[in-house]
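Apart from one protein chain that is not included, each protein chain of the complex appears where it belongs.
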Amino acid sequence: MNAATAAVGRIETVELRIPRKAEWVAVARLAVAAVANRLAFSVEDIEDLKLAIAEACTNCIRHTNGNASIDIVCEAEPDLLRLIVRDHCFDLPPQRPRAVGEPAGDAGGLGIFIIESLMDHVAFEPTANGPTELVMTKRVGA
Amino acid sequence: MNAATAAVGRIETVELRIPRKAEWVAVARLAVAAVANRLAFSVEDIEDLKLAIAEACTNCIRHTNGNASIDIVCEAEPDLLRLIVRDHCFDLPPQRPRAVGEPAGDAGGLGIFIIESLMDHVAFEPTANGPTELVMTKRVGA
Amino acid sequence: MDIKVQVRESEDDAYVVELSGEIDVYTSPKVKDAITELIDQGHYNLVINLEKVRYIDSTGLGVLIGGLKRVREHGGSVNLVCTNPQIRKIFDITGLVKIFGIFENEQDAKKALV
Partner (left out) sequence: MDIKVQVRESEDDAYVVELSGEIDVYTSPKVKDAITELIDQGHYNLVINLEKVRYIDSTGLGVLIGGLKRVREHGGSVNLVCTNPQIRKIFDITGLVKIFGIFENEQDAKKALV
């Protein structure tokens, strides 16, 4: 299947909204795993997707404030899963992660690096109404 | 804790929206299980909640038409979980299930009966904007 | 989050349908097809083994009830094997324990067919 036929394929959307709190990240992880299980992802790919969504949610918790929720949209196409993660107070421009093997301590700096390692495509996309979205895509069998 | 103090307790909300299609009901089941796991529910109670949410979603699929989504709101209080299930084309007034032990064949008639058996409180609530909501509550340790 | 259906011929023209996984609105048509095929072929004495079923809901129960109704029209019967307490509980609360023979193992379920 080439890109053109894939683009006209059916897209099914699952949306999840969780409180911006550490204890609810596990719900995002399991919901995304359940969505991925409906596509033809391998067990290893599903673990990658769980980790990527957790890193994205963790960043929403660590780098924003307030009582807002974290919104996750899963767009399932036959051969890929696109995860869109949006917090409602994304004010800092995302920085690049630190160099591999030189972590700066507890604070980490590994989140976005891990996401980029596990997903096939990652982008921060500005939205019309303020907050930035993290959009990440993984292809089945890539 | 009496009803008055429970009512002022912290409520945390997880929202899920899935396509009104059979293959996505498993996502609702796993997401609700993950939410329930954050409360002090027993393993058996979590199985009950999975079954109740699946029955509610299955009814949305079997008794409505169209491409609308199924919306699920999980309201977690310290000692209870309230699940609100809303489809967008709930036109039939829900009937009572058939008598126990007299199932009418393939078509079943067991869904609402199962929900009522497993949950502590179940209600169909009319909403302002048309569709009816199924609201079901299970208490921790009840 | 899927179902596996395995059909085995047994003694005395009985057939065993062994299910493993989850039986819900998505997977139950596959179970229904397997049972319908057996009945269409004239096999009316069935053991449905649910030992490896981790989840069943009203759509799965509906398929089992539908199968039972059809085989009874031909003087047959459906016996279930069910050891998982959560699954067993669903047969209890729905009252279906009264219309299905439910057994702890396949041998007993097969013996009770005759």
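Labels A, B and C are assigned to the chains in the order they are written; within every chain, residues are numbered from 1.
Note that a residue touches a chain if its C-beta (ideal position, glycine included) is under 8 Å from a C-beta of that chain, and two chains touch if they have at least 3 such contacts.
None of the values given here were measured: they were computed from a predicted structure.
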Options A:N37, A:T58 or A:T137, residue touching the unrepresented chain: A:T58
Residue ranges of chain A at the interface with the undisplayed chain: 22-23, 25-26, 29-30, 44, 47, 50-51, 54-55, 57-58, 61-62, 100-101, 103, 105-108, 110-111, 113-114, 117-118
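Note that in this section only the chains that are shown with their structure count from here on.
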Interchain centroid distance [CA atoms averaged], chain A/chain C, Å: 41
Per-residue multi-chain contacts in chain C, two or more chains: 1
In chain A, residues with contacts to at least two other chains: 34, 37-38
